[in-house]
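Each remark here refers to the structure printed beneath this line.
The other protein chains are all here in position, but one chain of the complex has been omitted.
And then subunit A:
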Amino acid sequence: MANPKPRVKVPKKASKGEVITIKTLISHPMESGQRKDKEGNLVPRQIINTFKCEFDGQLVFECDMDPAVSANPYMEFNAKVENSGTFKFTWVDDDGSVYESEKKITVE
C-alpha cells in the first residue's frame, strides 16, 4: 500500500486565546472489512482507528474511528491557543503503523 500522506491545515498566526479551526486529511483506503473482491472473498479490515492532536504535549482532540468513516478520513476541529507552540498530529493504523505530522503556530 502506498504510504499514507497526511495533510494538515493550521493557521500560521493567531491572537492569544483565539479558537482556531484545524483541518486534517490523510490518504488511506479505510478498508471496512465489509467489501468483497472479484473472487467474492472478504477484503480484510484495515482502517486508521485513532487520530490524535496534541499541542506541546497536551491533548487537544482525539477521535476513535470505526469502519464507517470514509476513505481518506477528514477531520475538522478547534483548538484554543494561548501561546506559540507546535501541534502534533498522530494517526494509528490497524496494522500498527503510526503516521505523524507537525505544525507550528505563532501567537501574537
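What we mean here is this: a contact is a pair of C-beta atoms (placed from the backbone, for glycine too) under 8 Å apart; a residue touches a chain by one contact, two chains touch by 3 or more; residues count from 1.
Assume contacts and distances are computed from a predicted model.
Chemist: Which protein name, taken from UniProt, belongs to the chain you can't see among "ABC-type polar-amino-acid transporter", "Dihydroorotase", "Sulfur-oxidizing protein SoxY" or "Cytochrome c1"?
Modeler: "Sulfur-oxidizing protein SoxY"
Chemist: Among A:N3, A:N41 or A:Q58, which one touches the chain that has been omitted from the display?
Modeler: Here the residue in touch with the unshown chain is A:Q58.
Chemist: Tell me, which residues in subunit A touch the chain that this view leaves out?
Modeler: Subunit A touches the missing chain through residues 19-20, 32, 34-36, 55, 58-71, 73-80.
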